[in-house]
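Complex shown without one protein chain; remaining protein chains in place.
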Amino acid sequence: MTNATQLLRLDGISLSFKGVKAITDISFSVKKGEICALIGPNGAGKSSLLNVINGVYQADEGQIVYKGNARKNMHPQWAARRGVARTFQNIALFKGMSVLDNVLTGTNLKVKSSWIEQVFNVGRAPADAPQQRQKAEQVIAFLKLQPWRNSIVGNLPYGLQKRVELARALAAEPELLLLDEPMAGMNAEEKAEMSRFIVETRQEFGTTIVLIEHDIGVVMSLSDHVVVLDYGKKIGDGTPDEVRVNPEVLAAYLGTKH
Amino acid sequence: MKFLGKHRWLLLALGLGIASVTAQVQAANEQYFPLQSYRIGPYAAGGSGFFGGFIDYLQYVNAKEGGVNGVKFTWSECETEYVVEKGVECYERLKKGLNGAPAAATNPLSVGIAYATLERSTADKLPLITINHGRTDSTDGSVFPYAFPLQLNPYSEVSAIVNYIATQSGGLDKLKGKKIVTLYHGSPYGKETSPILELLAKKYGFELTLLEVPHPGNEQQSQWLTIRRIKPDWVILRGWGVMNPVALKTAQKTGFPANHIIGNIWSNSEDDAAPAGSAAKGFISITTHPSGTSFPVLQGINQYVIKAGKGNLQDPKRFGNVYYNLGVVNGILNVEAVRVAQAKFGKRPLTGEEVRWGFENLKLDDKRLTELGALGLVQPLKLSCADHEGGGAVRFQQWDGSKWNVISEWVQADRQLLRPIIEKSSHEYAKEKGITPRDCSKETVAAK
Amino acid sequence: MLYKESGQFVTTYRFDKRFFRLKQERLAFALLLAFAFLVVPSIGNDYWFSAILIPFLVLSLAGLGLNLLTGYAGQLSLGSAAFMAVGAFATYNFNLRIEGLPLIISLILGGLTAGGVGLVFGLPSLRIKGFYLIVSTLAAQFFVQWVFTNFTWFSNNSSSGVITAPPLHVFGSDFNSPVGRYLLTLTVVVALGLLAKTIVSGELGRKWMAVRDMDTAAAVIGISVPKTKLLAFAISSFYLGIAGALWAFTYLGTVEPHGFDLTRSFQILFIIIIGGMGSILGNFLGAAFIVLFPILLSNLSSGLFAGAIDPGQLENFQKMIFGALIIFFLIKEPNGLAKVWQTVKQRLRVWPLRF
Partner (left out) sequence: MNFFLEVFTGGLLAGVMYSLVAIGFVLIYKASGVFNFAQGSMVLFAALTFVSLVERGIPFWGAFAITLITMAVLAWLIEVLVLRQLVNRSPITLFMATLGLSYIVEGLAQAVWGAQVHALDIGINDEPYEVFGILLSQFDLFAAGIAGGLVALLGFLFNKTRIGISLRAVADDQLAALAVGIKLQRLWLIVWAVAGFVGLVAGILWGARVGVQFSLSLIVLKALPVLIIGGFTSIEGAIVGGLIVGASEKLAEVFIGPLIGGGIENWFPYVLAMLFLLVRPYGLFGDKAIERV
């Protein structure tokens, strides 16, 4: 049941590590342009699921339908080429490089010239470089990162690193953006700022966003669609209001045995 | 220096280094030997013995005779660790002489360094002495005017070994059908004599098997098991460093008798046999410089140098061992060349070019060797413009578990057979490098 | 205020991409080049050219080659010397076997051959990560040495297995003298150094560093990790190959397979550790250190404490000091001498003010 507004669909995804099930038979779909939140207690399998979506992990069973293409296994590069970008729970920036260079790597798929053309600045290279640069500067300005353009990211505070990681993802001009706890470890002020960036991202670029977040307040105000996981199973799926009243979800969050 | 902060030490070190390159002192009436020695690293045992013997002989000549005709010898060392580029650095650093004393010749005792400094030596007109080793075709002095593989080049070495095996078997014709295995070090040095061995095998009809041992030679099980299967009459050991004792140990392990293993010139020292313990008993090797302290010249060194507490060896027990005596032999040949050259050019410190003339006109017969107290230690030798090797003979020695005993007189290599091969190679080299060989008939001969 | 940054703002991208952002730096670099090309040839002597400057330049280039792979792309290699050997022997054979091929072309072909071999031994890196990779590079080290020792065709069947340099003629000029060999080496090293600087500050350099810092993240943003790694192996080996050929041709004039043994690989690794990983300048500082330090030490001992230290012992101490320095740098200054130099510059900037 493919429909035009559906960007991503997961069909019966299961994943296990050394025989321990991390995800069991999860299916849900994400509409184009929506902000979808994955929530659930620690160890519910949220990050694993995100990793399956863009191919960092390979699912044991099930398939992923992205932009109408069904695949059993995603591959990170395949996903990236088709407009999937993401951030990581534990920040996967290139720590030895500057903010600008990190953001520039995000634009790598837009580069048409080969490395030989670039080295000798011939062929397609002279056109590529300014274009790439312009995109990076635009994203840096959008996320207000100018003061740290040339700082080495490894030396930046945590909150800023999270923002740089978002910048790198945005530089790829993604259609689907996967954010793994973009606000973890932030204070209220920083969270508000990050929420604003996320909302503006969708407004400005029309990006579809799947995010994992623990702060229920933020999730409820930010997202159009919430998927709840517990012990690797889906226990809730719907609008924030629907999920809020789902008894199974309440039980999981209140720690009741089910 | 405030702004340098914690990196002040760098500057300090740099400054000290520069300060240490101090001003030169006024020249004396001295002849200088630049020594590219090596006293550490895998081949330290050879280097410390050789350079110890060389230095002690120079000290002996200085102490006993006040040098040659009043020209005293001086030297300085530069550690190469047997590493080629360090040898080159040392060469470039030392070639200019010391405090005004001109350099006579270089003696690197390393094939690699010899190769790397060969063309430099020719350009700088400084003789390059590669006693018992070096480039085989540099025997041809018409193409290699400044290189001297004195006494024995690698080709002569195997030829002499095969001749020895023939005498043990009762003549060259008895070689037919004999099985000989050559176990060689996996390096260009190890492979160098393979074509000559093959040539000799064809000529005399013996069965030859060539087996390679990969560097460094810690493990030889597979090679010796193969030898055990072949059951050869003789094994020629063309080893290097640790490969030698391990070969002897593994031979014992696989039941091959040590007294049918013949070591070559780099497998012939105490350090090659002793570490194998009892497994080395009976092991035979060639030598151009028998060990022992009974030679009068060794007694002289003992009296003038060692007893005076000036001996170069750290471990006095090594006095008179194979490498030490090679150093002494090398000292004798160098000093004699200087003496010959002084007879022509005057009793003063000589240039490298003049010393080269001395080498090319060096002639040591039994009479001269007796005068030097080196009869039996050094082989009779006559060098010329065309022949930079001169001798080509070896004696055979056998290890008795604690020392070497000489078991043969000088055994000659078949140099007539080898000469055309050498000349072919040297002429190829001349062609490649655009060298016009000297016409040796026009060289001046020694005025005797 | 010797070193002033103020007033020089980056206004355009082109400006940013230049080699040196500050006017003083550009000027200093131009002066350095002028000094190296014009002044040094007239004031240097044989010893300086043959024993210090040429090996310094060649080792800098080799360090640069390894640094591209290890410092930038994060792939540890213990087989640098193998690729140097391939470069040297390939250049020798191209020059020998193709009549009339210009030396420079032989050199480039030699480098490309080394690059190809590097690519092959880089293939396992697609599956093997981290320091397990040293197995592949050590395999290269031993295998290449064995090939050149065993197949005498590579050394033109010379009985000794040693190859010797052909006469060095480039564009009709004779470069055989020590000065000539120095200038030839300098030209090649400067050209390749600038090329490397362009590569690492461009897209490919960023991809290398991305793979180095976090390969999973690199894959996620669409970088082809296998291709990036293989390019690092190939380009690094190209540089090492050229360095090997220069080592054989302009420095020693001769080389045997043993001259490119594991010790050489370690030496090159030490250059980049001491000089600084992920820095172009670091290779030059590291190579200068490795060439000069032993010479300083032995001069010190023969000059200041003449005869007090046995030369053999000195070498032992040198070895220990080297080892200690490696550890010291890894602990205290993982970015090596390049970082030390930066710190000094930083202080120059505010000097003589205290801060």
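Which chain is which? They are A, B and C, in the order written, and residues in each are numbered from 1.
The rule we apply is simple: a residue touches a chain if its C-beta (ideal position, glycine included) is under 8 Å from a C-beta of that chain, and two chains touch if they have at least 3 such contacts.
Not measured: the values here are computed from a predicted model.
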Among B:E30, B:D140 or B:D271, the residue in touch with the chain that has been omitted: B:D271
Touching residue (missing chain; options C:L33, C:L330 or C:V350): C:L330
Listed residues B:K72, B:K86, B:H133 or B:K249, member touching the removed chain: B:K249
Touch criterion as defined above, residue of C:L32, C:L101, C:M320 or C:V350 at the omitted chain: C:M320
Options B:A105, B:I265 or B:A279, residue touching the unrepresented chain: B:A279
For chain B, the residues touching the chain missing from this view: 39-42, 44-45, 48, 186, 210-216, 218-219, 221-223, 225-226, 228-229, 241-242, 245-246, 249, 252-255, 271, 274-279, 314-315
Where the missing chain touches chain C, by residue: 76, 124, 127-132, 134-136, 138-139, 142-143, 145-146, 149-151, 216-217, 262, 266, 269, 273, 312-313, 316-320, 322-327, 330-331, 334
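Simple rule for what comes next: only the chains that are shown with their structure count from here on.
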Most heavily contacting chain pair (counted by C-beta pairs in contact): B-C
Chain separated most widely from chain B, comparing mean CA positions: A
Whole-Å separation of chain centres (CA-atom averages), chain A against chain B: 72
Chain B contact footprint on chain C (complex, rising order): 46-47, 50-52, 55, 146, 149-150, 152, 155, 159-162, 164, 166-167, 251-259, 263, 292, 294-300, 302-304, 310-312, 314-316, 319, 340, 343-344, 347-348, 351-352, 354
Of chain C, residues touching chain A in the complex: 13, 17, 195, 198-199, 202-204, 206-207, 209-210, 212-214, 216-225, 231, 278
Chain B residues within the chain C interface of the complex: 2-5, 7, 10, 13-14, 16-17, 19-22, 37, 39-41, 44, 48, 76-79, 81, 83-86, 88-89, 92-93, 96, 111-112, 115-116, 118-120, 135-136, 186-189, 191-192, 195, 212, 214-215, 314, 425, 432-434
